[in-house]
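Only one protein chain is missing; all other protein chains are in place.
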Amino acid sequence: MQFPNAILAEYTFSEIKSIFVMQGFAGLSLFSVLLLMALGLAIIFGQMGVVNLAHGEFMALGAYMVYLCSQITADHFPAFQPYYFILAIGVAFVVAALLGAFVEWSMIRFLYKRPLDTLLATWGLSLIMQQAFRSIFGAREVTPTLPEWLMGSFKPTETIDIPINGVFVMGLSLLLTLGIYIFMFRSRTGLHMRATVQNRTMSGAVGINTGLVDRFTFAMGCGIAGVAGAAFTTIGSTGPDSGSRYIVDTFLVVVFGGAGSMLGTIVSSFGIAQAQSVSEFFLEGTMGKVATLMAIVVILMFRPQGLFPSKVRS
Amino acid sequence: MSETDYLLAIEELTVSFDGFKAVDSLNLYIDRNELRVIIGPNGAGKTTVLDLICGKTKATGGSIKFKNRELLGMAEHKIVHSGVGRKFQTPSIYENLTVFENLELSHPVGHSVFGTLTFRRTPEVISRIESVAESVYLKELLEVEGAFLSHGQKQWLEIGMLLMQDPELLMLDEPVAGMSPAEREQTAELLKKICENRSILIIEHDMEFVSRIAHKVTVLHLGKILAEGTMAEIQANERVQDVYLGH
Partner (left out) sequence: MKKFYENVLGGRSGSIGIIILSILLFAILPLALDAFRLNLVGKYLTYAFVAVGLVLLWGNSGVLSLGQGIFFGLGGYCMAMFLKLEASSVENTKIQSTPGIPDFMDWNQLTHLPAMWVPFKHFPFALLAVVLVPALVALIVGAAMFKRRVGGVYFAVITQALALILSLGIDGNQGLTGGRNGITDLRTLLGWDIRTQTAQYVLYFTCCALLIGAILVSRLVLSTRMGRLLLAMKDKEDRVRFSGYDVASFKVFVFCLAAAMSGVGGALFVLQVGFISPSLVGIVPSIEMVIFAAMGGKHSLLGAVYGTLLVNTGKSLFSENFPQLWLFAMGGLFIAVVMLFPDGLAGIYESVRTRFFSKGTKEKATDKVPAVNAAASVALAETGGKS
């Protein structure tokens, strides 16, 4: 393991600035993916207390759906090629949400009072989904054909190279975050969701169908994961175990931000993504991730409630 | 801070949750061998006071002195060791252990990791458990699992568990809630008996029960003391009637 100072000495100051900017943008892509994953998970975990270890697989599902759309378009509707991507994102959302609703109906709703059991059951689900991906799409990684307008990059200066897909993904994440916020806090359904989570019995008593609300909430969380997967296809290839690569990070993001706080999730995913991508540059490969994870765990040991804990009187 | 003869001296106690003052500069003093009842409307801060004393909630100001030792900031299990016992509002016993085991776990000897590994069920321990069980009317039910007791019996078991610790201050939160009139009477007898060796602080709503047992009554309202005195004085107090008792 080389010490950072030795590496830093090799670059000039302006090069270092550029590195930070570029790593910053690489970090932003990672931030977007983490944010989308974390938002879906935060809704499910933070709001419902359900731990979904298969969340990464829902993301992979979204990615695979985009791939499928890409193949279908290429084979049957080649003229549509430049436009299919936006539609594919929608498909990713819907398919993931539908599967999420089914999973909630068949499994999760029996386990609400047993969070540790939910952990194990959803892990089982993730194994099944991974194997299903492997059997249907093959063990090798796949990439959808990305539309032209997503390729390439901006070059504001000589040494700074900003990829367009990164900007797209980030824009999508922010748009979706805004959309979720508006939905949760400004719409009637969102109100029902928050009410059910806070006081199930009362919500039932005033006529809210809590069972349906739960299903909807879970499905929405999964759907968002699907969109994360769609976004993911622009920055990496997809394989059967792509989902498991980010699941631990995503959980730490949610817990670190303070489960139940949207602002916390946003701040936390930004911070962690940046920390990881900068440290990945200076330390060899996986050690960057190790350093970031260790830092998060240590901080969590001192402050287990996260950055923005919910101030509820127990 | 001042030295005091009181068993429990609460001074200027305050706790605020996000700006809302659940307990507001409270002053409360309890003598030895006194049976004090706290009454008041819901949200007055009664349960919060007990939470603050036993360490479940952290105060934001003031002091609680027990036998002249400051309780604020002490860890919960240390507060228990210094002689304070707390019974919760909903009966909090170990459902999957028997009455005997419930009581045994509350025996004050052997509380460290090593202590629990080497704890022996000696004849002294057994007879202590049996005598406590008898005083809480559960002698016949020693082998029954906690889950199978009636609501009233669970309350008694919890009181029994506290008695095992032999606390000098016993705090009970609505001990007769959900009990039949016969059970209430038995509980009143029980409390009067155990008061001979310790002080008891009770939160209750059943006025008839209160008048039967209380030495002194404190009325709490909006986190402050509204009135204090004997039951007769309290019942005659107009402000208390306005706020809580009714005319």
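Note that the chains are named A and B in the order they appear, and that numbering of residues resets to 1 at the start of each chain.
Assume a residue touches a chain if its C-beta (ideal position, glycine included) is under 8 Å from a C-beta of that chain, and two chains touch if they have at least 3 such contacts.
Owing to the predicted nature of the structure, the values given are computational and were not obtained by experimental measurement.
> Who touches the missing chain here, A:Val33, A:Val51 or A:Val142?
A:Val51
> For the chain left out of this view, which of A:Val167, A:Ala195 or A:Leu293 touches it?
In the complete complex, the chain left out is touched by residue A:Leu293.
> What residues on chain A make contact with the chain left out of this view?
Counting over the whole complex, chain A touches the hidden chain at residues 1, 45, 49, 51, 107, 110-111, 113-121, 123-132, 134-135, 244, 248, 251-252, 255, 284-287, 289-290, 293-294, 296-297, 300-302, 304.
> List every residue of chain B that touches the chain not included in the displayed model.
The missing chain touches chain B at positions 54, 56, 75-77, 80-81, 85-86, 88, 92-98, 100-101, 104-106, 108, 110-113, 115-119, 143, 145, 147, 161, 165.
In this section, only the chains that are shown with their structure count from here on.
> For chain A and chain B, what's the span in angstrom between their mean Cα positions?
Roughly 49 Å separates the two chain centres.
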